[in-house]
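My questions will all concern the structure given below.
With one protein chain held back, the other chains of the complex are shown just where they sit.
And now, chain A:
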Amino acid sequence: MKKLLLASTALALSAGVAFADEVKMGVLLGYTGPIESITPFMADSAELAFKEISDSGLFLGGSTITPVRADSTCVDSSAAQAAAERLISSDGIVAIMGADCSGVTMAVLQNVAMSAGVPMISPSATSPAFTTTESNGLFFRTSPSDARQGEILAGIVLERGFDQVALTYTNNDYGAGFANAFEESFLASGGTITSKVAHEEAKGDYSAEVGQLASAGGDALVILGYVDGGGSMLRTAYELGAFESFFMGDGMYGDELIAAVGEALEGTIGTIPWASGEGTDAFQELAEAAGVNASSSYTRESYDAAALLALAAQAAGEATPEGIAANILNVANEPGEPILPGELAKGLQILADGGEINYVGATNVELVGPGEAAGSYREYVVEGGEYVTVQFH
């Protein structure tokens, strides 16, 4: 027994030595569940950034980053927490790139990350609640809050001449937060919301919900949800003739929606966090060269979240949760040398030399304190079965 103990201690020690220059980062996304169609591309993008850092040979004196994937499920908080706990206690990760949907992200943050002191950067948790939630400086996000998206979408709806609309949202943190933000700015700008109805995901029949919205009337239907429930609502509303015009939020954006809903979607207008500029182009090139699908939603935000975690570790001079958490804002914002995707090696070098960087990334990253990011939105319209850009906001 004693020998066995000694042997295993020796093994553990040697393992510790062998992997001393390997830093593990968690990639916590919903590989199963309502957004499973977009998460593989998000994970690919995050891992692209980690690989770029590792390959540079400049990260913390030649360390490499090993991404560890775990499933957040998007909807099941207890499963997401268990996955995050496993990442921290068993895999020994120092920071989390994730989670994705607002509800599970909040659960992981409050019940796992904050007690373990591990920082998280979410690429896609857009609920306004994160802006005001106290996270001990551990939570950041690279996509802007839905409070702003609600405001922009409300402006677009009014601008198109619809001042009486019905509103439906998916019944979770994301949907409710987004709907409240939309309602607030829509009413403040003089619009009327005839009815506001929550819908559940994964139901067989949405005619009752649509019936209620139709009974209240309105010139258009605003749907803030996911492909599954939101798409079914849209199709049912179109087929029952309840509404002719539709507006939608970012959660439903995706080719899958066009495939599932078909002609009913024609003319639908929506918003999605989207960046343009040289950072975006640089990411596009980088992703194409690596064979990663860059046009899917939240791929840019994922790349940026991953890059920020690594750059923050470099700025701290050590890959520890505390060091990363303390330096994220420093590397993300001015002052400093602007860093684009593909230039991570340059950023690492400047930080190693004691200089300062301003990570611009694929989405023009600008973090407004913990929990909040500034960002731009793309307004699109569905024409001929494709998303066509109208303008950027």
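Quick note on the criterion: contacts are C-beta pairs under 8 Å (C-beta built on N, C-alpha and C of every residue); 3 or more make two chains touch, one makes a residue touch a chain; residues count from 1.
We adopt the following convention: contacts and distances are computed from a predicted model.
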Omitted chain, identified by the protein name its UniProt record gives, among "Stage V sporulation protein AC", "Branched-chain amino acid ABC transporter permease", "Cytochrome bc1 complex cytochrome b subunit" or "Cysteine desulfurase": "Branched-chain amino acid ABC transporter permease"
Residue of A:A70, A:A214, A:I272 or A:V360 touching the missing chain in the full complex: A:A214
Contact partner of the left-out chain, one of A:E200, A:E288, A:E318 or A:E383: A:E200
Absent-chain interface as seen on chain A, which is shown: 195, 197-198, 200, 202-205, 207-212, 214-217, 228, 239-242
